[in-house]
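Here it is: the structure, laid out below.
With one protein chain withheld, the remaining protein chains of the complex are depicted in position.
Chain nomenclature is as follows: A, B, C, D and E, assigned in order of appearance, with residue numbering initiated at 1 for each chain independently.
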Amino acid sequence: MKLIVAVIKPHRLDEVKEALQAFGVHGLTVTEASGYGRQRGHTEVYRGAEYTVDLVPKIRIEILVEDDDADQLLDVVVKAARTGKIGDGKVWSLPVETAIRVRTGERGPDAL
Amino acid sequence: MKLIVAVIKPHRLDEVKEALQAFGVHGLTVTEASGYGRQRGHTEVYRGAEYTVDLVPKIRIEILVEDDDADQLLDVVVKAARTGKIGDGKVWSLPVETAIRVRTGERGPDAL
Amino acid sequence: MKLIVAVIKPHRLDEVKEALQAFGVHGLTVTEASGYGRQRGHTEVYRGAEYTVDLVPKIRIEILVEDDDADQLLDVVVKAARTGKIGDGKVWSLPVETAIRVRTGERGPDAL
Amino acid sequence: MEAADIAFVVICAAMVMLMTPGLAFFYGGMIRVKSALNMLMMCFIATGISSVLWVLYGFTIAFGDSVNGEGNDFIGNFDYLGFSGLADLTVEGSDAILTFAVFQLMFAVLTPALISGALADRVKFSAWAVFIALWVTIVYFPVAHWVWGENGWIAGLEMDGNSVIDFAGGTAVHINAGVAALAAVLVIGKRIGFKKDPMRPHNLPMVLLGAALLWFGWFGFNAGSELAANGTTALMALNTMVATGTAVLGWLVYERIRHGAYTTLGAASGAIAGLVAITPSGANVNPLGALLIGLVAGVVCAWAVSLKYKLGYDDSLDVVGVHLFGGIVGTLLVGFLAVDEAGEWAGGFSQFALQAIAAGAVMAYSFVVTWILAKIIASTMGFRATEEEETGGLDLAYHAETGYDFSQAGSGTTPGSTVPSTADKAAGDKKVDA
Amino acid sequence: MEAADIAFVVICAAMVMLMTPGLAFFYGGMIRVKSALNMLMMCFIATGISSVLWVLYGFTIAFGDSVNGEGNDFIGNFDYLGFSGLADLTVEGSDAILTFAVFQLMFAVLTPALISGALADRVKFSAWAVFIALWVTIVYFPVAHWVWGENGWIAGLEMDGNSVIDFAGGTAVHINAGVAALAAVLVIGKRIGFKKDPMRPHNLPMVLLGAALLWFGWFGFNAGSELAANGTTALMALNTMVATGTAVLGWLVYERIRHGAYTTLGAASGAIAGLVAITPSGANVNPLGALLIGLVAGVVCAWAVSLKYKLGYDDSLDVVGVHLFGGIVGTLLVGFLAVDEAGEWAGGFSQFALQAIAAGAVMAYSFVVTWILAKIIASTMGFRATEEEETGGLDLAYHAETGYDFSQAGSGTTPGSTVPSTADKAAGDKKVDA
Partner (left out) sequence: MEAADIAFVVICAAMVMLMTPGLAFFYGGMIRVKSALNMLMMCFIATGISSVLWVLYGFTIAFGDSVNGEGNDFIGNFDYLGFSGLADLTVEGSDAILTFAVFQLMFAVLTPALISGALADRVKFSAWAVFIALWVTIVYFPVAHWVWGENGWIAGLEMDGNSVIDFAGGTAVHINAGVAALAAVLVIGKRIGFKKDPMRPHNLPMVLLGAALLWFGWFGFNAGSELAANGTTALMALNTMVATGTAVLGWLVYERIRHGAYTTLGAASGAIAGLVAITPSGANVNPLGALLIGLVAGVVCAWAVSLKYKLGYDDSLDVVGVHLFGGIVGTLLVGFLAVDEAGEWAGGFSQFALQAIAAGAVMAYSFVVTWILAKIIASTMGFRATEEEETGGLDLAYHAETGYDFSQAGSGTTPGSTVPSTADKAAGDKKVDA
């Protein structure tokens, strides 16, 4: 099994979610994140003090998938998240050793 | 070493923490997350507009463990997190290459 | 490729970020987290009820790096994050199978 | 009524109006985030319900006889059902009645709202609405009559030439609401996790905001109760301020000694405790007396809020600890500390006895009637939320809303919401189970 | 002017002042977090702009003739440009004029601010500032003259011995702002993602706070409009309270039936709807009439806020649904429900016709002029934010700020900020694009 992690622009989440559903994936876990990269941040001003904020809001998605689906899924996520502008984010996959559904104790593909 | 990641119902965190302590694990890292899955979300209403919110609050726990403890620990977490109702979450483990304690620079099992 | 994950004290983030930049890493993803470990929490009082809060605020950083840089980078992060006091946190690395830049679809080292 | 007095009382009425939202924030900030909106709504709904009932029959039950003198010891007459005749501005004195009616309405809104803090976080919203509609009808309106009505039996009590002192509502408002809160929580039982789970305030600045609005409005409540602007008014305003000041200090010092910290929640709670205690007493003590009343109230209430853990009743936000105990402190202490118009000491045993009788009578009546009322509701429509609703949060369960959404995410909402459906479906599609 | 009346009206003016921040919170809480500050600023800037214009020429356009009787049907005279002569306190009646000037200024601040809710979340800040400066000048000041000016043509209308009833601003304030909001949104178009993206309120307690401050201030707005403290004042205050009460209930019950939940946003919106509807009517109905007006307003506005989805105009925060519809409900219903001083029924067809004419005239004028004004701004300086600004949030785009930073991180800010530069660089370094 693989864990696919995607760091994307927040307003692409809905598209990604829909694309995943269409693909047949029915679960994911989301966290709020901030990213630092090529995309420039912004300047804020508070009573004459100017602050450079270089972290921009991102959404981080984790998806457990079966090995066979992993590659295709990567493409699905990348396509759905893309806007073509700097800051679109990264997607990566990690090898998973075990995965368990808490409710039933099922392991492996059955856990999804 | 392994990294065990658990996505659980928020109100089970205390139980999981206690079970881990009982088992002899003395550290973990927690993040707030939202999950999408079989558990249905809910509908919100704002001035006549009904919104379907399909992400539900979850807690995401990361635990670094020695290889030998990993399997047992998975069971401990799964047991402590279980309520038996849909949405109980997933637990998975990932292989870790190195782990370091920042304070001392210790590596491997000593880092825990 | 590797994924380096660091759980550090919040006020060391700027130092870590600067050290990484100096090293030549130009991207990272940050999430807010809480940690439980040797570092003791604190007690809060609300109308005579005393609560022990044992989770302390931490910052969680993820950095994708090329295999060759991973070891050196671990040291850079550990050094920058260190204050020498309990609770400095952990750094670990995970093997990455694929990494993709969403904007361009580039894979592997080019994705960084 | 003089223009100056109408001006004063109308503005005081607006200030007292602001106390109910103030109370909502004071309470709402203390609640866990998942039920904070429900807490606000418990207070806001009181406004709607009491306003309607006030017009229909509340005013006439409480004060019908203040207009034309007829009525009895226990309730007013029914001449003003539906406020009939009260919009006739050509009648001499109608300005005074209308001014009084709007001022007193605010008390009838606030008093039931006070109770909500005790029941917080575990009751059905619809049951709460029914409860307060009945409660103001059979408890508040009559008790207001007893204490302030032309023929009210407590107002009429005399002993050695003294009468009961309850200037702005120590018995009718605070003791009444406090003891009702106790009766109600004894019926509905504890929150899931009481004494086990942490139940930390979700927003302490909001608690302080509530306290600030309450404090501000309380000047209207207390000074406005003179129904005129004169020396007594000014004395009451001054005493209101200084008693609150010592109550804050009293609570903080108690907490520092007992629990090791000066808490923000303690400061806010101390302020309310002081305001409660000076409510019945402030027009009848000198400023040193007010300092003392505030100090005692601050310390006593700081201690009293722990009682629920010891005795095992779950008064979520300490309505008993603050309003019942604070109300008793003020009502009884003025028995000893009272001064007359000339500033001479006028307290003593008979005054104290009168105070105790008034407090006791209201406590007994309110406790018993509220207990029965709560029992009836509990055994008919049900008073408690289900376990699932309580654990999941009452905001979603009854209001189909989430209090905050600070997500910086693109669309500004918790990711994952879908598009608004514009309600083109069958009516009555039940979102929640109130 | 009597001291009591000056005291009353000056304090009412301060209360009405508080309504603009109240409105800012009411609106600001409903907005997605990324543009919440912009919403607050849209309201706050109105204060600065209207205050200056009021002194320069606003007062004299609206009420110049109230001082010396000269003027015409459509605008006042220009005797008081720059408030010339109005600080001469030795002139008999100058106290009354100054009191009136400060009270009415608050209306001139609030009315344009009301419009902001409709345009929220998508307009250029500079364009908004220009818009309201022009709008108060050519719409609000004249319309205020029509309705309340000594020689205003609406004030002068008569039919069967009746005159138009608009006690505190149903037409001049609410219908005016509501219809202007509609005209403006028709010009500027919909938010990106309207009807598709969820746009959930980011802070409902803030919405309730705003509603509470509005409600409180509204007593000043409504009762203060009598410009004196008397029986009418008291009646207006009482009716303000009870109409709001039923409006809350009306909205909640409608929502429960139609959408399945009693929402907090509904309670707050219902309160505002009730307050809007009782504004023109409250001094001319009895309390039962007020209950009815509130109830109808609550239900009608609860229904009207869905119209934008059906008809496809994007009135972000329902200024049309609440202020236009609420204003119409109050303005028309008083035609039927009016009572005279003696409480006798005085409504009827001619009164209703007068009300309809006043409402219609203000609607027609305000709609047309606002539409043209918005078109001119849109086609010259541009009215809309760019797509990037709108998606990224107007707070950063125009105000170079972030509303909240709750990060517990060491330095208390979103990690990643760098040290403040102390502005030692070239001036005019543009941070934002307003």
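As a working rule, a residue touches a chain if its C-beta (ideal position, glycine included) is under 8 Å from a C-beta of that chain, and two chains touch if they have at least 3 such contacts.
As the structure is a computational prediction, the values presented were derived from the model and not from experiment.
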| item | value |
| --- | --- |
| Residue touching the undisplayed chain, where the options are D:201, D:321 or D:335 | D:201 |
| Option touching the unshown chain, where D:223, D:277, D:304 or D:397 are the choices | D:223 |
| Full-complex contact with the absent chain, from D:2, D:73 or D:160 | D:2 |
| Among E:30, E:98 or E:164, residue touching the chain not depicted | E:98 |
| From C:18, C:50, C:68 or C:110, residue that would touch the chain that is not displayed | C:50 |
| Sites on chain A contacted by the missing partner chain, in the whole complex | 44-51 |
| Contacts of chain D with the absent chain, listed as residue ranges | 2-5, 7-8, 11-12, 15, 31-35, 193, 195-205, 208-209, 211-212, 215-216, 219-220, 223, 228-235, 237-238, 241-242, 244-246, 248-249, 252, 256-265, 267-268, 271, 285-288, 290-291, 306, 309-310, 339, 341-343, 391, 393, 404, 406 |
| Positions on chain C where the hidden chain makes contact | 11, 34, 36, 41-46, 48-55 |
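Everything below uses one rule, namely that only the chains that are shown with their structure count from here on.
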| item | value |
| --- | --- |
| Two chains sharing the most contacts, counting C-beta pairs only | D-E |
| Interface copy of B-D among B-E, C-D or A-E, judged by whether over half of the contact pairs recur | A-E |
| Inter-chain centre distance, chain A versus chain E - centres from mean C-alpha coordinates, in Å | 43 |
| Residue list for chain B, restricted to those that touch at least two other chains | 31-32, 34, 36, 44-46, 48-51, 53, 55, 94-95 |
| For chain D, residues contacting two or more additional chains | 400-402, 407-408, 410-411, 413-420, 422-423, 431 |
